[in-house]
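One protein chain is absent from this view; the other protein chains keep their places.
As written, the chain order gives the labels A, B and C, with residue 1 at the start of each chain.
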Amino acid sequence: MGNTFGHLFRVTTWGESHGAAIGAVVDGCPPLLPLAEADIQPDLDRRAPGQSHLVTQRRESDTVRILSGVFEGRTLGTPISLMIVNEDMRPGDYREIQEKYRPSHADYTYDAKYGTRDWRGGGRTSARETAGRVAAGAIARKLLATRWGVEIVACVSKVGTLVAECDVETVTRAAVDRTPIRCPDPAAAERMIAAVEAVRKEGDSLGGVVTCALRHCPVGWGEPVFDRLEADLAKAVLSLPASKGFEIGSGFAGTDLTGRAHNDEYYMDGDRVRTRTNRSGGVQGGIANGETIYFRVAFKPTATIVREQRTVTVRHEDTTLTGRGRHDPCVLPRAVPMVEAMAALVLADHALRHEAIRPK
Amino acid sequence: MGNTFGHLFRVTTWGESHGAAIGAVVDGCPPLLPLAEADIQPDLDRRAPGQSHLVTQRRESDTVRILSGVFEGRTLGTPISLMIVNEDMRPGDYREIQEKYRPSHADYTYDAKYGTRDWRGGGRTSARETAGRVAAGAIARKLLATRWGVEIVACVSKVGTLVAECDVETVTRAAVDRTPIRCPDPAAAERMIAAVEAVRKEGDSLGGVVTCALRHCPVGWGEPVFDRLEADLAKAVLSLPASKGFEIGSGFAGTDLTGRAHNDEYYMDGDRVRTRTNRSGGVQGGIANGETIYFRVAFKPTATIVREQRTVTVRHEDTTLTGRGRHDPCVLPRAVPMVEAMAALVLADHALRHEAIRPK
Amino acid sequence: MGNTFGHLFRVTTWGESHGAAIGAVVDGCPPLLPLAEADIQPDLDRRAPGQSHLVTQRRESDTVRILSGVFEGRTLGTPISLMIVNEDMRPGDYREIQEKYRPSHADYTYDAKYGTRDWRGGGRTSARETAGRVAAGAIARKLLATRWGVEIVACVSKVGTLVAECDVETVTRAAVDRTPIRCPDPAAAERMIAAVEAVRKEGDSLGGVVTCALRHCPVGWGEPVFDRLEADLAKAVLSLPASKGFEIGSGFAGTDLTGRAHNDEYYMDGDRVRTRTNRSGGVQGGIANGETIYFRVAFKPTATIVREQRTVTVRHEDTTLTGRGRHDPCVLPRAVPMVEAMAALVLADHALRHEAIRPK
Partner (left out) sequence: MGNTFGHLFRVTTWGESHGAAIGAVVDGCPPLLPLAEADIQPDLDRRAPGQSHLVTQRRESDTVRILSGVFEGRTLGTPISLMIVNEDMRPGDYREIQEKYRPSHADYTYDAKYGTRDWRGGGRTSARETAGRVAAGAIARKLLATRWGVEIVACVSKVGTLVAECDVETVTRAAVDRTPIRCPDPAAAERMIAAVEAVRKEGDSLGGVVTCALRHCPVGWGEPVFDRLEADLAKAVLSLPASKGFEIGSGFAGTDLTGRAHNDEYYMDGDRVRTRTNRSGGVQGGIANGETIYFRVAFKPTATIVREQRTVTVRHEDTTLTGRGRHDPCVLPRAVPMVEAMAALVLADHALRHEAIRPK
């Protein structure tokens, strides 16, 4: 259990990295939304491996197929089944990890929890699982854009120790996709790319931070006290492989300030209640306040490295392991569509939950 | 909706700050756990206002009463209803905020979402709501300690710009409670207390960071892919008032490292699989690996300050507001039991979920 | 677990028969609904014991108190906590059942499941638990009536072997409450009352059937494929103590017919699509079709009888037990408000679920 996300707009993902296919079922998408595979494929392509030498060279066309829930170009209100057939499966690459636990991977914990695991390519723990989420997220994103005008843009704002500025009010997907590292600051992007190249040659890896902006969310989304909007966003992104942290608005840095410096004062902007600053990150008391929602997600450096490391065998003996197989020196560019997808799933769910109870 | 937390060990909280009472219902606690009010009251006392001059002077004895689910000193396996009667209610203090939205509070978003709000003391948005969580968390904690030997200890590790070290392997509740600021490092605690005193006099406030350690969790808790243990912990603490960030293990700082420096190598410690380092924070692939789980939570400076601030009225006119009423210059000491409670609720839920499917 | 009902309009009940109190928390009620204790008390009074000599003489005033979620006479959109203090507790009546399992009661299964039980008055298995449901159902009913004009009327249509007609299109609460047996057919009611009197004198008991009509439900409520409206109604009423069966529309008797005789033909009634007959019971494919929804619920004869019966002790020895204590010779009149409450909870939940996704 644990493979369903959402309360009303619900996604269930399935599939192992080297099984027959992976996919997702979206239940709760409202009817009459225009939808076709072409709405989903671009997001999958951004997540796919092999886009550039910065990421893993596994070749998967990641072609999505809609098997149900859409009729004559529009959603039916019934479950939308999405499937992506697995293609480039070379289980031979993974014989060694059948026998040995990769450091900072989940091989050991899966074995301990389930008494078994699919060792081929990490099975269910592979980032490949996120393809289903990205496909489902594309549907959520379309719903949000069509019905409420919501915009979702994420970008890479840190790679290793290299930091870039990202203006959450103005950043566009076009600017983000201008470089393969998906950082909209061209100078920083160049340095980041060089840094990734350098670790790739050394068989090492880098982590970083993704910043995400959610613009034009209607005031009122979010369900206190437990299902606060930021709580569900935090859960959503911390469920992504390799994520280690989440902060919204002023985040950890905001703890340096006093209340006087931190508070967001209100003012009237025409007939709209606005805040002069946005340290809250667009959410107050767990509910969207109409300002841009923005948050940051930390991703650790990729655990797979082409280096000898000490570890233990499945029979609990000390040993060493030297990484082989396709290797993703920096997951950050591919994490951008994953973060966007998870944010879209959260917002779509909260949009519907708010519809259900909003005062009339 | 949104007031229930957990899948099997489930907590529903209810109550407004200045209503008749607040409380929680715990459904899913296994039967035969020895339980009495005395198991819960100490945690509530740590959360209560008025413990020291560092926190708000609202006087609430916060006496919990168990109304159901316990018989002859042990749980029945039926819902446990917990109630705390509200005592020190002075709605007169709050007349001004009936008319004006307090900056960085949720008055505006509640009005926008629900078309109404209980303006007395913040109603449901008050930190008072967390008393129900802390009471429920005490039950979860007792279950975890009794059945699996799990220890949960949180402490204040940052106040404003003042940082303290906190050894997650060894910190004890006794050490934490030695000072009213709940920082186990005595020198840092002294400086933190002075800093809180200083802002209190100025009518200002401070934020900070709580670090939390979960020790002796069995290997295997956590339900990928969405209900990863860290994802549920993140949601749990981001649902607390004033929280702005969460990080587990190496967190945001870990993004500075390369994979080689970051990975946790495995080794055999007798018949136990251990990691030499613990940058993973005790969780791999969303599942506990048997090492200490630790995470950090950022809390913004308290929004209530005794200063004039610009804001708008409920009729959408620009105005100013000068805070009055009881004021909590630094929520951090009281946040410690809240974080512990939320962590306990997550672990108890995952413990039961794992019991349901673990291989036999 | 298992003490929460509903997906969006959610009710959690708590409390043992002879504990301090019983109650319910309603989460998900939309804001701005006018609500006071006076909206709830009449339904509780209909459920209460001691209304007539037909039912148990336990004296409980069953006075409900709203502890949260209502402010200035209207709902806040936050959880509504309802509490009823237990008054007439005579645990002395129950010493024998501490030692022996009552036939066709749940004493044995509770002990087997939980390893413990509250033997005072049946604890959680007592029909007393339903007071929380009836209180919550009154809120649901008010929401349904206020917002959608839905009417819910149940009545007793069978007691023992005595059957009464009940016209689901026209039956009113006033007609139902005209006699203490809650059967709107006066002649049948008289015979039923005499039958109950007769078994009461013999220390025996009777069962029967409650028929329930849901009128003016908007077309469209119901969530296929699993959460069909009739499926959730069936679950709702089968969760009531002593219920053994559910049928909607033509029910079991409809299996005697051929499709030709059974089908409901459509016709236009002005601009409204109607069916000429209503063997479907107002639901097609799990979705309300705008006709009156009606269903029947079977309740077994009360298990508590004042007769010697063979049974076993808690130590698993054969023995006999002679019922004492207050005895309810026929639960049917009190089941009427319970069935109405459960139907209201189902409809309120489906109303909100439909709001969330309906085409705009």
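One rule holds in what follows: contacts are C-beta pairs under 8 Å (C-beta built on N, C-alpha and C of every residue); 3 or more make two chains touch, one makes a residue touch a chain.
Computed from a predicted structure; not experimentally measured.
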Option touching the unshown chain, where C:M83, C:I152 or C:I248 are the choices: C:I248
Interface with the undisplayed chain - residues on chain B: 7-8, 28-32, 77-78, 147, 224, 352-353, 355-360
Contact set of chain C toward the excluded chain (per top definition): 1-5, 7, 13, 101, 103-106, 108-110, 112-116, 124-125, 129, 158, 160-161, 199, 204-209, 219-220, 222-228, 230-236, 238-239, 241, 243-252, 254-268, 271, 273, 275-276, 279-281, 283-290, 296, 298-305, 307, 309-312, 316-318, 353-354, 356-359
Missing-partner contacts on chain A, residue numbers: 1-4, 8, 10, 12-16, 19-23, 25, 27-28, 31-32, 65, 67-69, 71, 74, 76-81, 83, 113-118, 123-124
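As a convention for this text, only the chains that are shown with their structure count from here on.
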From chain A, the most remote chain by mean C-alpha position: C
Rounded Å distance, chain A centre to chain C centre (Cα mean): 46
For chain B paired with chain C, centre-to-centre distance based on mean C-alpha positions, whole Å: 39
Between chain A and chain B, centroid-to-centroid distance (C-alpha), Å: 26
Touching two or more other chains - residue numbers and ranges from chain C: 8, 28, 31-32, 77-78
